[in-house]
Every structure is written in C-alpha cells, then in structure tokens.
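Omission of a single protein chain aside, the complex is shown with its protein chains in their original locations.
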Amino acid sequence: MSAPLRVTVWNEHRHERAFDHVAAIYPDGMHAEIARALAERSAGPIELRTATLDEPGQGLGGDILDRTDVLVWWGHRAHDEVPDELAARVQQRVLAGMGLVALHSSSRSKPFMRLMGTSCSYRWRESDDRALVWVVAPGHRIARGLPPVIDVPHDEMYGEPFGIPEPDELVFVSWFTGGEVFRSGCCFRRGAGRIFYFGAGHQEWPVYHQPEIRQVLANAVAWAAGEDDPGISPQAPLHAETGWFEQANQAE
Amino acid sequence: MSAPLRVTVWNEHRHERAFDHVAAIYPDGMHAEIARALAERSAGPIELRTATLDEPGQGLGGDILDRTDVLVWWGHRAHDEVPDELAARVQQRVLAGMGLVALHSSSRSKPFMRLMGTSCSYRWRESDDRALVWVVAPGHRIARGLPPVIDVPHDEMYGEPFGIPEPDELVFVSWFTGGEVFRSGCCFRRGAGRIFYFGAGHQEWPVYHQPEIRQVLANAVAWAAGEDDPGISPQAPLHAETGWFEQANQAE
Amino acid sequence: MSAPLRVTVWNEHRHERAFDHVAAIYPDGMHAEIARALAERSAGPIELRTATLDEPGQGLGGDILDRTDVLVWWGHRAHDEVPDELAARVQQRVLAGMGLVALHSSSRSKPFMRLMGTSCSYRWRESDDRALVWVVAPGHRIARGLPPVIDVPHDEMYGEPFGIPEPDELVFVSWFTGGEVFRSGCCFRRGAGRIFYFGAGHQEWPVYHQPEIRQVLANAVAWAAGEDDPGISPQAPLHAETGWFEQANQAE
Partner (left out) sequence: MSAPLRVTVWNEHRHERAFDHVAAIYPDGMHAEIARALAERSAGPIELRTATLDEPGQGLGGDILDRTDVLVWWGHRAHDEVPDELAARVQQRVLAGMGLVALHSSSRSKPFMRLMGTSCSYRWRESDDRALVWVVAPGHRIARGLPPVIDVPHDEMYGEPFGIPEPDELVFVSWFTGGEVFRSGCCFRRGAGRIFYFGAGHQEWPVYHQPEIRQVLANAVAWAAGEDDPGISPQAPLHAETGWFEQANQAE
C-alpha cells in the first residue's frame, strides 16, 4: 500500500478577510474549501495541510516544502509580499520533483513566473461572465471523470493572449460570454516536477464549490504528483572523469 | 532577388457548382478567390496556379507538385474521391519540403489525415454562428499585421475536442456564439515541410472575402514556404560505413 | 484491486527461424523473451499474450486488439507483409486509447508510420557498435529504476537524422562507437493513446536479455498503459445542436 500523498494548499487569504461578500462564499478561506474538495475526491490516501501568507514563514517555514508532494497555490493581490527567497525555494522543490498546481491569478505569482520565465500576462475583466471550460485533451489524466465542457455560471474573465511558454500539454480552453477564449488548463514539465495551471476560481464567485471544478482540482493534484515517477533531476552540473565508461564496463 | 514563390491552390469545387447561394459568393470557385487574396497580399513575388478535383489528374498531374512550394487545400464533401495515390504524393512532397495550408473541412482530407496520423475529428454545427478568431501567439509570422481578434460575422462552427497531435505551435483559438472553442490555427513541422491548419472558411459565407482572413491566408503561405529553410530531409534509411568519421577526419 | 493489464507482444518471428545465430539467442522467438521480461518486471498484475506474423490473422484476428491495453511490436524484414487493413486497425485502437510500444526497426512498420505520418527513416549500420543509451528525462516514468546510462555491448547502429515528428517527450538519446547519436526513446500522444518508440534490440545480439533493457520494456508498457487515463477520444465529427448550452443550463 502506497504512502499518503502529502498536499499543501497555500492561500493568500486576504480577500476573504477584507470583504464580506467573499467571506460569505469562503467563510474559512479558499484554502479550506480547496482542501475539502481534495479530501472529498482524492483517488488515493491523502495527507492535507493548509498554509497562508500571514502565518509565520508565510506558512511554509521549516521543512514543510520538503515534506510536500504537491503544492496548490492561490494568490492574487499580494503577490509582491511573497519573499523572493520563498519563491526560489518553491522553484527548487518543483525542479526536484514536487508538483505545483497554480490556480487562477496565481499565473502572476512569483513561484509560477520564475518557473515559466515569461510575462504570464493575460487579458482580464471582472464582470459576471459565464465561462465554459472545454476539455481539449479527453484522454488526459486531468480530464478523468469530467463532462466534455464545464459550465461555470460566473467567473472573472481571463483571456488570450496568455504570455506563457507553449504548454507541454493543453487540457482546457475556456469560452467567455464576453467573446474571449483562454488556455485555462496547461501542463508543464520542469526538471523532475510537474506544473499545472488552472484558470478558474475568482474569489467573488463560488467556483470551488462546483462539483466538476472540485474534480479538476483532485485530478490536477494526482497528475502533478506523478506518483509513479521517481522525481530525480540534477540541480547542478555533474563532473565526469575521463574513461568512466571503460571502467564501468570492466566492473561488470 | 529571390525566385517567385510557387503556390498551387487546390479546391474540390463542388459546392460552388451545385448550389446557387454558394456560387453567388464564389462565382469563380473558392480557389479563384483564395488565389486573388494571395496575389493581393503576398509579401514577395508569387506565382499562382489553381487546380480542382474534376480536372484531369485531379488538377495535380505531371510534375505540378514538384514545382509547387506551397499547396493550399480546400475540400469538404468529396474527400473520398481523392485517390490514395495522390494523397500519398502530397504527403511525400510535404516531407520533402513543400508547405501545406489545409483550410476548414480539409482537416478530414486524405493528405492532412495521413500527415497527422490521428482522427482529425471535431464537433460541428452548420448555423449562423459568429466566430471570433483570437491570436494566441502574437509574435508568430502568421499573426503579422492582424488585430488581436478577427471577428467573422458568420461561419460554420467547428469545436473541441479536435483530434490532432499537439500542435508544434498554436496560433489561433476560435470562439463561437453557440458556446464552443476551437484550436483554429495550428502549425505542424513534418520532415522538411511545414503544415498549417486554419479553421475558418465555410462555403456558405463570404469568409475568404474578409480582409483579415485574406491576410491570414497570405501569412500562412509565407510561413509554410519557410523561404529561408533549406528543405532537405531524408526519406529512406541511409547506410553508414564503419569508420566514416575517421576517414572524414583524415580528408581534412 | 485493479484489473490486470492486458499486453500483447507481436513479433514478425522470421529471423529466429531463418538464422541459427539468431535462434541461439532467442530460441523461442523474441516475443517470448520480451514477454518473459514483462512478466518478470511488471509493477502490477499483467496478462500476457504473444502473436506472430505467420499465425492466422497475423495473430491479431478476432477481438484480440479490442482486448489489448498495450501492444508491443517488433518487425523488421517483413513490414510489407502486414496487411494495410491490420495496420489501420492498430492505428484506430491506439487513437481509441490502446498503448503501443514500437521496438527497434518497427519505426518503419506500417502501424507506426501511419501514426507518425512521416518518413521514419534513419541512418543505420549493422556492425558491432557499442551503444550507450542515455536518460535525458530522469524524472520520466520510463526512466524509473534505471541508471543514468545503459551500456549495451553490441547493437545495430540507428542514427540521426530520424524522420519523426518532434516527440512530445524525449526520454533516451543513444551514443554509438561509430560516432552517431539517435533519439532512441521517444514518447508520442495521439488521440487517447500513447506511443513509445525504443531503438534498442537488434536480433543478432542478446539485447533483450539485458536487465536494464528489460526494465525499459516494463516501464514503457506501464507508461503506454497510462492506467489512470480514461482513454476516450472521439473518432468522428460530433454534431452539436444550436442552443445546447442554454438547455444544459436549464436542466440543472
């Protein structure tokens, strides 16, 4: 039997405390609701932890990252308050094999931007747009158990052009009432780690209460965990002595 | 000064002869209108030829393919009437360096399907959908001179999931009134050739009369020509003698 | 507990019957040895079957393909004797979700070439080259449990340029004594299926007896199975009625 998957859900946790209408949707914070979704829908045993920006060490001090298999990240208005040092640690852990699921406006978070190397910019509009999230890769792990399209009654509009590297695998493309489209589900492999960006989830609408969206979250964590994968990747140049392969051969 | 680009526009040319309302839009056939668009907007010298299914040799007999740098293809209802042998010749020429621009329903044409190796299927609806064609790769050659989005008043809806290999470069994603999205501008490199699929252009609407769409056609031909690229690629296994590199070294 | 993985190992089975020195290495045929490797190293329960060219229906008649989760293919001198109809059936099953592991000279087999759409040609030399198979994607499922490089004392040389589409993931690159390199471990996703090409395994050397190579075979089958993936992908255009999403919404 396999060890439980260790997942840490990180949230900025500012909107929920600043605005009553956000608190009404996420009274315990978005991290709590996301963690509930994962507990509810995880395909295997899972060990959940949450962390928020205003906790000591931004909630990610000590060896928490080292004991995290997949980190879920939700940030929006306070990207700049995340220390560069923490962003660098998240990046290193991803390259060393940790999964990262970056949600909604976390496209512009420091850890995600460091891993992409690009502007990660996009078109946007806060309104009452309806979003249709289409599955464009029906055979993908992250599409498991989903209908062909997820109908999100209201969400913030994020649209193209989205300033990312060409995704290694594109899973979702979203449609918005206002006329825009968005590559809203993007897989990236970096070092030994896997990164999934998912566009849905504005704080002002109950998007993470929706069953299909909760399924996406659980699927994304499972994919990012890549549980079968060994997760080794060199982090610094390796020196090779001359003649190593002749010697290797003699040893056999 | 460089030699003119040799472009052949192939069209099934059946709808225009069978239906008055199509003939009203394309009285000389869609191939003629597409060729006019290319003549009008090509960035460099261009030598245009058209060819249609009901001509001898399907219009592509003799050495026409060998003297074609970029082949534009429009087919819909008569895919099955294209001989397998012709589809194989088109495939071989693409692998040897010819560009191919496959338009609209040509996603299910024999040459394109052979080159993709996949189902190339999609969701569809003939209706009066408005289509918004978004540029998702603003720096791409095919996006040159285009606005961020092309507003096509009416077109047939083609939607996801689209059964293609992951495109090497994704240039356009379309939005439809009816709620769908579609990867409508897809680049593929195969052998020494370049392939561009472009989704717009139902025969029942004057899509190829629209200035921005004409610009896409000209850009796509220029990109598919890859004029700077040498266009060599082996078509059969090459045998290598033992010791070739020691000999090569001595010869210097 | 999950159902056993159903794997069919297909082999041309000609060299072993025609040449004593090949029969000495693979007395029961290469398929039998490959199947033994899979039985020995599969991470989960597995149900193995073998099939060869000279059996009725080329060993793949009836519903065998439909009851196969991963097909392993080894062909060399008799590619042309595989009926087109069978190659088409294999292609369709892959697009519908079956995994395919194409070994060595199977790069030029009909099913693999149909799925790639390219020449699949390469440089080659039958000699006594030593091959070093390097892992270039250490975090990949197919690299699990492997050393950084696999030292194959002798194998046929297959070298670049290799006429394939850009692989979706590149796992191995091989080095040969004679000076060549080769992208010898290539992943492709097509439709709902996964395809892995692996270059090692000339019939004249005991390559498939080597422990690390056997591990590659088992890993490749596991990856190609993509056991977590749902394996659905449309095979033909889907028609969509106008207004489907308004109706879907009302039904909720």
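Note that the chains take the letters A, B and C in the order they are written out, and that residue 1 is the start of every chain.
Throughout what follows, a residue touches a chain if its C-beta (ideal position, glycine included) is under 8 Å from a C-beta of that chain, and two chains touch if they have at least 3 such contacts.
Please read these numbers as outputs of a predicted model, since none were measured by experiment.
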item: Contacts of the hidden chain among displayed chains; value: A, B, C
item: Given A:29, A:59, A:75 or A:191, the one touching the chain that is not displayed; value: A:191
item: Sole residue of A:114, A:130 or A:154 that reaches the chain not shown, by the stated touch rule; value: A:114
item: From A:45, A:165 or A:211, residue that would touch the chain that is not displayed; value: A:165
item: Hidden partner chain, touching residue among C:128, C:160 or C:212; value: C:160
item: Residue, one of B:79, B:93, B:140 or B:183, that touches the chain absent here; value: B:140
item: Subunit A residues touching the omitted chain (full complex); value: 91, 95, 108, 114-119, 121-125, 127, 157, 159, 161, 163, 165-166, 168, 178-180, 188-191, 233-245
item: Residues from subunit B at the interface with the omitted partner, ascending; value: 43, 97, 132, 138-141, 143-145, 149, 151, 153, 168-169, 189, 191-193, 222, 226, 228-234, 245, 248-249, 252
item: Interface with the unshown chain - residue positions in subunit C; value: 132, 134-138, 148-149, 159-162, 166, 169-170, 173-176, 179-181, 183
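The rule is simple: only the chains that are shown with their structure count from here on.
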item: Self-contact between copies subunit A and subunit B, residue sets same or different by half; value: same
item: Subunit B and subunit C: spacing of chain centres that average the CA atoms, whole Å; value: 31
item: Centre-of-Cα separation between subunit B and subunit A, whole angstrom; value: 36
item: Interface hub residues of subunit A, defined as touching at least two other chains; value: 132, 138, 149, 169
